[in-house]
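Note that one protein chain of the assembly has been removed; the remaining protein chains are unaltered in position.
== chain A ==
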Amino acid sequence: MSITHNQRPEGAAVGRSIPHESAYAHVTGAAKYTEDLAGALSGVLHAYPVQSAHAHARLLRLDASAALQVPGVRLVLTAKDIPGVNDQGAKHDEPMLPVDEVMFHGQPVAWVLGEDLEAAKAGAAAVAVDYEPLDALVTLGEAIAANSFHGIQPVIDKGEPAAALAAAPHAFSGEFEFAGQEHFYLETQSSLAHVESDGQIMVHASTQHPSETQDIVAHVLGVDAHRVTVQALRMGGAFGGKEMQPHGYAAVAALGAVLTGRPVRVRLERARDLSMTGKRHGFHASWKIGFDEHGKIMALAAQLTSDGGWSLDLSEPVLTRAMCHIDNAYWIPNIQVRGRVAKCHKTSQTAFRGFGGPQGMLVIENILGEVAPKLGLSAQELRRRNFYVPGQDTPYYQPVRHAERLHRVWEKVLESSQFATRREQIEAFNAAHPNSKRGLAITPVKFGISFNFTAFNQAGALVLVYKDGSVLLTHGGTEMGQGVHTKVLQVAATALGVPLSYLRLAPTRTDKVPNTSATAASTGSDLNGAAVKDACEQILARLSVLAAGELEAEASEVVFADGAAHACGRSVDWKTLVSKAYFSRIQLSAAGYYSTPGLHWDLSAMRGEPFKYFAYGAAVSEVQVSRFDGSYQLRRVDIVHDVGDSLSPLVDRGQIEGGFIQGAGWLTLEDLRWETKGPHRGRLATASASTYKLPSFSEMPPVFNVEFLQDAHEDGVVYGSKAVGEPPLMLAFSVREALRQAVAAFGPAGHSVKLASPATPEAVFWAVQEAQEAREGTGHVD
């Protein structure tokens, strides 16, 4: 019954393809989200922000008197109203409301509470604010030029990179700046707080990290954590954007509720959310790489600078994960990576699915895509030659567990996508079509699973068995659509040997399970599934003693399955057994706990074993590009991905497909733009759904094949499964590389293509122009 015992019983609930546990509530509109709870409360006040009109300015005067005259306005919250610590982050560099300096365009400087949203908006418009504009750093380039950095500047150093680069027969260098990404969870940031009769502060928040929301609400209010309860009912998408970002809004709601004695709701309109919340970090990379005669990487030296925005937020761990993923799937024997976080006057960039991993991996994938033609190799051959093999270790000295799976996913998807045949067909198509070219590319993913920060790799759960045999589960993980609740139900049903219908899962609350970690880093089901399993096993250990007596067997012989305890050919029904246990005064509840074994990490040396294991995958994408406008279509995608033994195949496939399309959005379509000149310098120019475009149906590939890697049991993880939330996002590198192939087809043979990121139609158009000019330069004109 130990946690390492992860073999599945026959007929287990885990591994069954079932709909999301809330699917029928979703489709019928019965599923409630934080914002939907406000209707059930009376006297709710609505909060609306007053936003800074400057990217950087001294705050000279803030006068709310006119706002308070607006009918329906009840209160205007400013920094002076904060009884505790004026900080909404974990690094004490992020005032919840500014005292004397605003740090980005759109930063809230006050919150107006009104009887309805109309009143709060009118009130916000009436707050008078005087600023003295200060010089602002808006772009990453400006921040680098001004030497404006914050936080740690870690270094990965292994082998002799300088010597190896000097000795390399083929060496290349370059620079690459690429954009971040807006989360665009469909449900914007949302909190609802009220003070309960005994003074308990109840905060409903759309948060991935209820315990940290609780901590920050408590320190803003100046009360102990036990005074604050945070509930995360479910989120309408999060993707990392609700790991740190919700805390300040929850604190505004809580502070308003405490000061007025009435419920207060904060729900950001889309334009407010876009202009106020952090995003995926854009990065700048400068790099040098050396190859031997066979195209094997000898050394890499790189400097990564992330666009951190005005405060640190999670920029440091995002940076370290980026550095730990610059190798992606490739053995780099000599390497130096230096990292730093630029400080500038923009939103404070934050966690986003992959958490820096995608940015680090994009650097190496971009290098390989760009230099393959210069080495005289196809990009897929160059990639394959450099794959890790078993026995090798990463730049931070962690052995690459299951490196052979990298080769397996690669071979499998080459075969299932009919890569070789289609490459020939595409060459024929390209030869016949002067105005359109197709491209086909394959890229790999290796992604480390666990929080780099070792302490976060723990989880708790509460399992309550009631006298009637029904079971209520609570765990520290939050549901944002990724299916953690579905998987945890399947884990509990398997562990207890009861039908899923006996179980119910209650919303995540800090007064049920304390000190939880963020549901992040893809670890939600690994950690919480294991904690729930532990709780179930504690209860079964007690019940098996009772059952042994009933069945005239040894406790060790008792097996729980199909809603009964079995031993020696006899059975006792679960409900009967539970009832007997109650009358026998046997405890029917348990708090489960799990901490990932074997992890260690030395941040100062960037060395250790931060990851429990690696997730692997490979994808093949085909695109068609038009030379007239650079527009393109994603024609077909084939994926083979390693999910271990899937806990819930429908959920896992959804994560793979959804992650892939979200990654494709980041790399091709989604285009964050800030005003860099003029009176609105520093303002986000794409602060709405009409200006910031995410993938829609038109970006879905008509052919989209997804397979799980077979024989992929992951020993030591709950029922042999693997994390799946983040890794598939990076399979979308295949789309970007396919675009590069298609663009290259407009150029002369062996043309190396530089491609911007995002590779919007305009970016592709300019790359095509360059390719055509190169072709004309070589005299090869059709």
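Definition applied: a residue touches a chain if its C-beta (ideal position, glycine included) is under 8 Å from a C-beta of that chain, and two chains touch if they have at least 3 such contacts; residues count from 1.
Methods note: contacts and distances are computed from a predicted model.
Of the candidates "ABC transporter permease", "NQR2, RnfD, RnfE family", "Xanthine dehydrogenase small subunit" or "NADH-quinone oxidoreductase subunit K", the chain left out of this view carries the UniProt protein name "Xanthine dehydrogenase small subunit". Remark: the omitted chain is touched by one listed residue; of A:91, A:121 or A:227 this is A:121.
Only one of the listed residues, A:234, A:247 or A:641, touches the absent chain: A:234. Checked against the hidden chain, the listed residues A:262, A:422, A:566 or A:653 yield one contact partner: A:653.
Within the set A:39, A:391 or A:679, the residue that contacts the chain not displayed is A:39. On the side of chain A, touch with the chain left out of the figure occurs at residues 19-20, 22-33, 35-36, 39, 70-72, 114-116, 118-119, 121-122, 125, 183-187, 234-239, 269-271, 433, 435-436, 480-483, 624, 626, 628-629, 631, 633, 650-651, 653-654, 657-662, 669, 671, 673, 685-686, 688-691, 693-700, 702, 704, 760-762, 765-766, 769.
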